[in-house]
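Left out: one protein chain. Kept in place: all the others.
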């Protein structure tokens, strides 16, 4: 209801603002007995965090996840997995210059109108940082959905398109370059292009393609919770953020 | 969960297959004391039903809604509104020619795989007819959301675009032509074009534009149930149907 | 939320007031492929209805359930089961003598305060008649939970107690007498006692015992949705009615 819980049987409730003490969540409904590779979860968090290369935003967020519960002797126990990622750059800093002005294209104004409260320190709850909690849940899900392969990559930057069919791509190359395009040639062109645009003080949009393989027939629900609709709304959840 | 319920505070659970006894639903959470204009609800059902003009599918479905509960002395009473629309063309007909073959672009195969049952009589649960139940709920919602104006119209058919800004349109003209385009000139061109395409035994796609006015600031939830995401998934629910 | 839906995976949404057109519901999440014995469902409805014997309330309600959907060729199809029970004694009768006075120990006053509407024709939504919709859902559940045996019987009337352990009872005798006590001797004493009390123009309380056998280990959820808690709240739902 209040918009911070996602899923039914495998259910994530998240908390946390960009400049608060910590972000995190409770993941309920994870099957018991899953041997968790905690390093793989941390690797996915590292993939998400800003400041990893010269072509992305330079904010530094050393996102280290701490697990509170739900894991016993290296395996999930079927009980809720509580976790937090502490904010290390939570400075008492000087916000006086932004305290009295809403930032353009941010959710400040709407939050203020809806809740009567404005967290002027940053993106607050609608910061891209909030997605780190979802990365934790997703990284856990990947470990027990081992048969279903999910690969996302950059397929277009500006007008530069990756022209190959997904079947002709080697997904293991996605991580081999900072653009995360599985075709090294296209990746290199995209990278140069982004650097050029960057020099001019601008940014450039792109397209992310996600390929999900081995999906069981009939996944999703028939009328209101169709798989396409769920995927559609989740793309909006993930992308409807300042990035 | 099982995909047949929509909404939280104002919650609709629908039932019914295209060739079954009836379709309908339970609408829970409707505010009490709303004077219901039952004729307006029936009018919206009439708008939905096929066979209204020469340019649409010619199936006949006289969708008459029957209310079972939740209305007392012409007003909503705050209790669930149960309703059904009986299927009048529910013929015992001869289905032997389709009984053993899945129809292309329909959900037959998926239903069969998911549930182990195939309702070979027609679209079954994934028939466009199912949307009539949502029209009932929507028509009721419109009556108490009287300040919020919701208008949908055809803004493109093939390459024929309605070139005006929504602010320059007279929404009262939407119903004045079978295409439901509020600009009479464009509507007339669209209609001729559809008839032409029809003669060739073909169909043609289009774009529906929906304008919602007077939406309160802050409507929707902040992270997972954002208004945009909810609208997005609902467009998929409504359109992810054979029409 | 609005209190008319029960269950998660097997979910019932009910509608209907005692003196309205019909009561009924939508049952979502019923497994597909269950061969439904409709007569058994009707028998359970007949068991519930008042006026069956000399020792209960004499109202007559011929509760005939009509199914709208979710059943194809005698089996459940996995789609929602819509159903209604029409009210046949829905008289336009004269309510003027009760229109302006709340009935003691009924929910009239609370409904009026909560919703601003009073359905003065009878129990309205809080009538015992509403439970008929649950009987339909329960009767369906019994058919696929065939291994789990659920038997309820009267174990005490006033101070007259059934002194036997449930293991020494023959549940097939429950229906053999109007009191529904599986011990014929005790049943006969209970019946005489109720008739005596009735002659004095009074009523007498009792205890219903329910025995559920073959329950799988671990049924229910660990913290908030414990089996005991769910059973407890359901007993209150079922009994917190005028009977």
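Per-chain residue numbering starts at 1, and chain names A, B and C are given in the order in which the chains are listed.
Here is the rule we go by: a residue touches a chain if its C-beta (ideal position, glycine included) is under 8 Å from a C-beta of that chain, and two chains touch if they have at least 3 such contacts.
What you are looking at is a predicted structure, and each value in this text was computed from that prediction instead of being measured.
K.L.:
Quick one: say which of C:37, C:66 or C:230 touches the chain that got left out.
P.N.:
C:230
K.L.:
By the contact criterion defined above, which parts of chain C meet the unshown chain? Give residue numbers in ascending order.
P.N.:
That gives, for chain C, the contact residues 1-6, 8, 14, 107, 110-111, 113-115, 125-126, 130, 217-218, 220-226, 228-230, 232-234, 236-237, 240.
K.L.:
Taking the full complex into account, what residues of chain A touch the chain not shown?
P.N.:
Residues 1-2, 4-5, 8-9, 11, 13-17, 20-26, 28-29, 32-33, 66-70, 72, 75, 77-82, 84, 111, 114-117, 119, 124-125 of chain A touch the chain that is not shown.
We take it that only the chains that are shown with their structure count from here on.
K.L.:
Same or different: do the copies chain A and chain B touch each other through matching residue numbers, with over half of them shared?
P.N.:
Result for this pair: same.
K.L.:
Suppose every chain is reduced to the average of its Cα atoms; which one is closest to the average of all protein Cα atoms?
P.N.:
Most central by this criterion: B.
K.L.:
Taking each chain's centre as the mean of its C-alpha atoms, give the chain farthest from chain A.
P.N.:
C
K.L.:
Pull out every residue in chain C that's touching 2 or more other chains.
P.N.:
Correct list: 79.
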